[in-house]
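Remarks on the structure that follows.
Here the complex is missing a single protein chain, while all its other protein chains stay put.
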Amino acid sequence: MNFDDTPQEAAFRTEARAWIAANAPKQYEAELSKSSLGRISLAKDDIVDVGKAWQKQKAEGGWACLHWPKEYGGRGATPIEKVIWQQEEGVYGKLTQPFQIGEGMCGPTVMAFGSEEHKRHYLPKLASGEQIWCQLFSEPAGGSDVAGLRTRAEKQGDNWIVNGQKIWTSGAHYSDYGLLITRTDPNVPKHKGLTMFFLDMKSKGVEVRPIKQANGMQEFNEVYFTDVVIPDSQRLGNVGDGWNVSLTTLMNERMSIGARLATGFPEIFEFCSSLMTEDGPAIDDRATRSKLAGWAVKASGLKYTSYRAVSALSKGERPGPENSIGKLVAGVMLQDIASYAMDLQGAAGALTGAAEELATGQFQQMLLSAPSMRIAGGTDEILRNIIAERVLGLPGDIRVDKDVPFNKIPTKGR
Amino acid sequence: MNFDFSDEQKQMRDEARKFLAEKCPPKAVRAVLDGHASYDKELWKGLAEMGFLGVAIPEEFGGAGAGHLELCVIAEEMGRALAPVPFSSTVYLAAEAILLAGSAAQKKKWLPAIASGEAIGTLALFEGKGNPSPDGIKLAASGGSLNGVKKPVPDGAIADFAVVTGRTGSTGRDGDISLFLVDLKAGGVEAKALTSLDPSRGQAELTFRNCKAEPLGAAGEGWSILTQVLDRAAVLMAFEQVGGADRALEMGRDYALDRIAFGRPIGSFQAVKHMLADMYVSATLARSNCYYGAWALSTNASELPEAAAAARISATQAFQHCAKNNIQVHGGMGFTWEFDCHMYYRRANATALGLGSLSYWEDALIDRMRKKNAA
Partner (left out) sequence: MNFDDTPQEAAFRAEAKAWIAANAPKQYEDELKKSSLGRTALKGANILEVAKAWQKKKADAGWACLHWPREYGGRGATPIERVIWQQEEGAFGKLSGMFIIGHGMCGPTMMAFAGEAEKKRYLPPLASGEKVWCQLFSEPAGGSDVAGLRTRAEKNGDDWIVNGQKIWTSGAHYSDYGILLTRTDPNVAKHRGLTMFFLDMKSPGVEIKPIKQANGASDFNEVYFTDVKIPDSQRLGAVNDGWNVSLTTLMNERMSIGAGVSTGFPELFEFCNSLMLDDGPAIEDRNVRSKLASWAVKASGLKYTSMRAISALSKGERPGPENSIGKLVAGSMIQDVAAYALDLQGAAGVLAGAEDAEATGKFQAMLLRAPGTRVEGGTDEIMRNIIAERVLGLPGDIRVDKDVPFNKIPTKGRG
């Protein structure tokens, strides 16, 4: 066991570091290092534009989607090299947020199920950030219960006609393409009648309506489909095999979780290190220390769990469901950290706005955004089910919705 | 022993609930949240007409003279409805301070105006970051004139008058602090509205420049009066918090019964059921602690300081817990602006700080228990 770079890794690190030093948009460094969950925005510039420019620059320098094959816009790097890159990229990594769904989930799914032609056509632009992708899975009737989705796709000649509605689609408003799961056969059990596609978000009949979030921002959307035409060539996987295709997406979601999960710990540690309370520096207070220590070991536990996963990955093992723990631990922790940071400031902790309240505002945004971490991409409860069932081997819930034709499952108001 | 509200008090609760359901639906809260108004003036008027603003104000000062148990009952309903009005600052803080320490003239001037809804009052205590402490009070008070900055002041931008803590000595003891009553409309004070986590309730910064002020209570007694006011307000605020916690629990329960996933109501999954059961447990413990606080408040018992801290801690925890998990039960819907969950979440976290944070009250509780134990 060691954390040392091999000679190749050390060379890679040196090269990455030099390139970043020469090319990164340093004018945003300070702002980015202060940004945290729920507050990744720049004062003067549009974060998506800045993100796109950085991604493009990386792609041209051969530093985008490192672990992807070269022909699809990547570098063919090892998992460990990818981690090294993330370490070196540091705060600029926060600029990659708009591309995470595309890079982490849509890309790998296209890679696994798309035709060679499509892969060469779409992936390099996805990698370079020129085109942004979104994931159109959740629906009003099915979030945790993705397989309960109702958006219909019907075959018509060489095309499919799609009607229905998706919801909670992050970034749909600035996305160029989307990965779309639909129901193609409602007469078979729910997991068997699904089919996956990708589509141009500018297609006729696609309407994107932003949803205002609890934290005041607008990052997710409703997406309506009215007689949208998708060519059969944009189908991913077999007809009726969409559930398996979606599992590939979800499994890849785990790989992409790895290093960049926000826990709030660095922020609270820094905050307590500098905060003065009536009886001295907050960090000298035993109660504060006890809390910080509790969070510190969670944060480091997650970090080293992800290192273990990367080591396993680099030996060719598949990332298992045990990686589900990251989000499960971090979501609740962010909420607790944010409210403790506010607690430490007393009544003034509730204030937002003014520039001198930067710290306060940071934790408030964390508090307001953290609930989404416990919901998006698998709720805490679903993640616990996954751990219990897929890691520990416990039986699944007793189900009333399996092995029954989809259109015979009890619902409300269909 | 009878550890429950009386039938009349329960009837009053039903009345208040009905009134607020009609006059203060979530839509009304949103109007303030979205910045269309600084508070709900219609509702404020209605509360005055119902006699709720003066429930605990004696009849001779224009109130209903009912008492503090009745006020607790109303407070709970205000919390349930997230009422976007300066109720807590006017009634729990300003009115209580005047009732405790005001001269006959001061009572006569302000209490009837509070009861009738004409005057909004507040307490200007904090001066930036930190919890209540005599050391934190720097605002200079000399010769009946105040100089300094208070922030955050709840409802400070809409208040007509404020009870202000000021420094009148520099011995490093509690006796350095005195209370003042300031007519905010009389000049010498500049109010600046501040934004906060919970925009449905106002916060402000008040800057005092040679501002004329009359003493409230004896000079040097400020800290001791303030402590009593905070204890009393803690009980009342705890009722608001319990009202909010209960409503958040109810919302979660209703959604869990209604929402179908995997062909069954999500409330049939133990993960969801147990989450709701735990919310119920914390709301119940908080309610019971609040009842004890209500008893201590209404009888002015020597147990009040301890009972108030316990009610405050328990209710803060319960409201935060219920509001947070109410979002979780709602899934994606819970994270939308459109659903009301976030309004409870915001209120829960903002009320957790208003009278001093959880850490502050935890410290206070143990301090008080220890002193009692030693006695």
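Note that the chains take the letters A and B in the order they are written out, and that residue 1 is the start of every chain.
In this section, a contact is a pair of C-beta atoms (placed from the backbone, for glycine too) under 8 Å apart; a residue touches a chain by one contact, two chains touch by 3 or more.
These numbers were taken from a predicted model, which means no experiment stands behind them.
Shown chains touched by the undisplayed chain in the intact complex: A, B. For the chain left out of this panel, the touching residue among A:13, A:118, A:173 or A:289 is A:289. Note that of B:169, B:188 or B:265, the residue touching the chain absent from this view is B:265.
For the chain left out of this panel, the touching residue among B:206, B:256 or B:355 is B:256. Even with one chain removed from view, chain A keeps its contact list with that chain: residues 285-290, 397-398, 400. In the full complex, chain B touches the omitted chain through residues 1-6, 69, 249, 253, 256-257, 264-265, 267-268, 270, 272-274, 276-278, 280-281, 284-289, 291-292, 294-295, 298-299, 309-310, 313-314, 317, 359, 361-363, 365-367, 369-370, 373.
Just so it is clear, only the chains that are shown with their structure count from here on.
Residues of chain A that touch chain B in their complex: 138, 141-145, 148, 167-168, 211-216, 277-278, 287, 335, 339, 342-354, 364, 367-368, 371-372, 374-376, 379-381, 384-385, 397, 399-401, 404, 409-412. Interface residues of chain B, counted against chain A in their complex, comprise 125-126, 128-133, 135-136, 151-152, 194-198, 203, 258, 260-264, 269, 271-272, 275, 320, 324, 327-328, 331-332, 334-339, 341-342, 345-346, 349-350, 352-360.
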